[in-house]
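Excerpt of the complex: some chains, original placement.
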């Protein structure tokens, strides 16, 4: 696989590992947060940590869209299926996320909900066209990466004049989350020396939105691809910035990310969606201007307006440390119920749900280190 | 470090849980279902081997192997459920070959959404039936299909048994002059199922006869009488079973309607529905074709066994090139007892 | 969730659709979010949509840099 296999090459990894080992000064510790679940996954699945010196530590960030989805939003999707008898189309990632009353979308299926996994927003639209007598709701979640396809299908549905298609819009934005993490850090929290910045989000929005973090918070940010060598190279670049005393925004992922991103995708999103005043993130709480909703012009495709749906805040399990983990101030193994009560089969918190979640990644790929 | 219980942690919620697709995925959820539900009920040393199949001790003699899929609806009915039925049905198929049933396998096809409590009840019933019969379930399989692609649960059981070297019971051994013995009343199972059907709208105190027959068969074989063939008249009822034997052996059979036991409620329910009890399923009855000279001996052995207390001589084998099964009616006339044609019955086994 | 793959465009189809190839596997995707894509271009594909073109020069440069860093480190 061109442009995939090369970025997983074991020999190049050895070289990057050696360079990282050289660059890391033995007298100090480094902690970098990889913002995205994609990075978390690459680090875990390829065992990148084993190639890092002991004094370079990676801290998982909040960039897993499944993890930050609050229970109340999944409850809404289940309500669409069970109470409003809509066909609910969902990306596979969301099917097993625990919701209220011991349910999940998967369990709602086994209680009669017509919930279908789709691989693309386009499949959801097609489902609506194929089932004209049924209401079809697309459970749209994801960061800026996944938002443009949702905007495309809403425009298409409008052009087609579909009366049975709507979107339960749960799209969220990465910069507010990064602000939140930096703004809420306490002096007692482990210091974070820099960020591995989003890969595919940045293909859409570009690297420019992260410049403010380098300048305002004096933290180096390196946009990096999701292949393991990309992550290693980003770590090397972060080490150099720290050692040089710089706090800049750098781009390792030049093959896909530019400073301005994809203007066409941005325009379509801006045409269909608008900022919400506020939105609850699981683990992080309510954040202002951190999510998107359908514009009034597309109101008839908004499941929240088409159906009598109300959002309720559902608190997480009390023992769950997801919030602290998502903010990078705790590790999965710091949670009292990690691996005992909370496992990928029976996730208690959001970080255990997606394989990109910090707890699931550690459970699935990393437990041997304990 | 955190102590992780082997493989999974939170017990199955048998009370309120439901089967979902992960229970058939081959992953941890499936292992948990197997261990906390199936293995708990079926517990035996062979199943505990935990391999892809069961390794069983040497068993002398010829093997008998029989299989049946069970798709009965409803799953629970007066006198039993799909679980015990699936054990009895296959044990009986092995036993009527003259074999001692030794081992069973069980394979489950579960529909997404099926309540675990019902599954637990069914599996417990299988375990009880298997234990009572002394025939362990030594290996199994579980698959889960999407909601709407099955009907709760289907169970296929396969039985293996051993027959002594000198014994061959087979449907092709009936000879003119032989007698036809029946172990008890007919139609109870099928009508018990029908009585549960809401759309038929009748209520009757009819209980399925589902039972394992190998004990009765052992008692019959112990007489050393000349038994030509045994068969359990399940789907298609007595009429179909007798026709099968007549066809396999190339003979005719003359039955005596008055001699065939039918419980009153079964007869009445058949009257309502326009059915003939001869075609209604049984799950705990057997037909024996026996040399005429040994009729009394075998009948006595049957009647001495609780499952054969109402055993009766119901007919005789005759020469007939057409292999017709005929019957002297209660009225004194004569009729053909044909194969079952069509089927408007609910699923019964 | 943000899983995206670089794949080669092998055929342009009507309605802004295209066939892409990744290691012998072909899939129809949408080009609605990108402009000026030609056959043999590589695109980053996410949930059935091309998000961006992949800059092949930059990819080669990055790989060359990795190799160079490795050599330097080993030196």
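Order as written gives the chain letters A, B and C; numbering starts at 1 within each chain.
Rule of thumb we're sticking to: contacts are C-beta pairs under 8 Å (C-beta built on N, C-alpha and C of every residue); 3 or more make two chains touch, one makes a residue touch a chain.
Worth saying up front: this structure is predicted, and the values here are computed from it rather than measured.
Composition of the entire complex, written as a formula in the shown labels, equals A x2, B x2, C x2.
Methods note: only the chains that are shown with their structure count from here on.
Chain A and chain B, compared by their mean Cα positions, are separated by 55 Å. Chain A and chain C, compared by their mean Cα positions, are separated by 21 Å. The multi-chain contact residues of chain A, meaning those touching 2 or more other chains, do not exist; every residue touches at most one other chain. Counting partner chains per residue, chain C shows two or more touched chains at no residue at all.
Residue ranges on chain A touching chain C, taken from their complex, read 1-4, 6-7, 11-12, 14-16, 18-19, 21-22, 36-38, 63-66, 91, 93, 119-123, 141-143, 145-146, 148-149, 152, 198-201, 203-204, 226, 229, 233, 236, 252, 254-257, 261-262, 264-265, 268, 354, 356.
Contacts from chain A toward chain B in the complex involve residues 96, 102, 106-107, 109-112, 333, 338-341, 343, 345-346, 367, 370. Residues of chain C touching chain A in their complex: 1-6, 8, 22-23, 30, 32-35, 42, 44, 46-49, 51-52, 54-56, 58-59, 61-63, 65-67, 69-74.
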